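Removed from the display is one protein chain of the complex; every other protein chain stays in position.
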């Protein structure tokens, strides 16, 4: 199962709930303002511990976040990688 | 100064920021989904301590929250009362 | 008191337009003056005459049009925001080569300066949004 | 894989429609099949031909229309949501007594069943919203 | 279209402040005709959708909360409410509408539609679904 979060960790509880609901084998993809959740020293960092996390590179670049500011172990992917994640997981949960 | 909050205390940080910015003499009005912030035992209750708080009655009724579920000291007003609050304060800050 | 009201969201999706309407009506009933209602961002979508809401629900656009007619309200739709969202009057249709208009009764399309002017000329600016 | 894409927000206000577009394009480039793109809630506002975005910005509506033309996409605007927001084709104009239409090329108005059918017939449903 | 899928509608937003709750319910009602294996989840602010005593006269909007009570007639009988979300909001199950359905196989016995489940149980239920609807 692929979990999509598109909100900043300060805007609602989508990242909190997604992280709490995720099971072993699930994956998390941060898109749009959700990419702020993967920042080192940010509010989201603590939530990502032990999770398999990707962020959408184009959204990261738009917001001026260099990749070295991300929590260790986070993958940066493009829209094609997003499609691959959707294919690799049996379903998608958008935490709107 | 009148502070308007229209979001649930679980949806973003509007109530947190409004409560932190409010100064003596300022007033807080909770409207729309913001009315959940005035519920006893809810997440917003702790933030309201010492503040002058009103909630919009029509929004409260729509959401099925009885007045006895509100934090003590909160006033319930209607749209006419909303207008009066805007008039009584020198300006309005909408924490969108 | 003299008021300018700003509406940032379109009809139905968010409660903002409803809240702004009830507030505006209450202010008028109390004898206050509405200098202007300014529709910005998706708020411009309140100004289309093409909606057909369910019969058991309120008609948000018609309600604004009627309030404007009764109280001679100045309801301004921001031109830049309207161009992005597709709210069009005769002038805009001609300028931008559009084959239809959708602006509702009582709304006019004008610039962002109208919001700033509203803020300058009113005692209070009250913003309704998301 | 066969995909249905759901778009819940209108153009420009939220990034949802942009993200859905880039995702859909990437899926097509990889050879996946898009069973349907379903526009719901304010997402129906992506289907108006009356927008005129600034020349230095992307044209969200045209972009969808072109993608549909190139790939023969089925882009469905929910009728109930469209009636609330004022997205109208010839049939809707006639039924609801409207004097104009605003539907853009490549979009068709149909029922919510189209979303459910999309979910049944696709390997994945991917939702973009607020 | 002969295949039956497990459909879950995820409700995480409060009613009236935005239309998502109501338009989500419209999908559930239409979707019922497609005879899939349907369930609903209410978590986060979505639990507020089910509160008793909603009265929208003062805001001039349609009160759609009675529709939840009709879900049983549409054979939508599995409604999961997340315990943690209720508790964080100072709510109990008694603050919510009592939703029931009639079991044809047991002489139309009235049964509860709502199951109060923990976050980790909800995670298990989500894992078994085929399609998740979000609004």
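Things to note:
All chains are identified by letter, namely A, B, C, D and E, in their written order; residue positions are counted from 1 within each chain.
The rule is simple: a residue touches a chain if its C-beta (ideal position, glycine included) is under 8 Å from a C-beta of that chain, and two chains touch if they have at least 3 such contacts.
These figures come from a predicted structure and were not determined experimentally.
Put simply, the hidden chain is in touch with A, B, C, D once you look at the whole complex. Of the candidate positions C:5, C:50 or C:81, contact with the hidden chain is made by C:81.
Contacts to the hidden chain, counted on chain D, fall at residues 12-15, 18, 22, 54, 56-58. In the full complex, chain A touches the omitted chain through residues 6-8, 10-11, 32-33, 36, 39-43, 45, 57-59, 61-66, 69, 78.
Residues of chain C that touch the chain left out of view are 8, 40-41, 80-81, 84, 111-113, 115-117, 119-121, 125, 127, 129.
The working rule: only the chains that are shown with their structure count from here on.
Minimum number of contact steps separating chain B from chain E: 1. Relative to chain B, the chain whose mean Cα position lies farthest away is D. Of the two chain pairs examined here, B-C and A-E, the one linked by more C-beta pairs in contact is B-C.
Taking each chain's centre as the average of its CA atoms, chain D and chain E sit 27 Å apart. Chain D has residues 8, 41, 80, 84, 125, 127, 129 in contact with two or more other chains.
Listed for chain A are residues 13, 91-92, 94, 96, each touching two or more other chains. Here, these are the chain pairs in contact: A-B, A-D, A-E, B-C, B-E, C-D, C-E, D-E.
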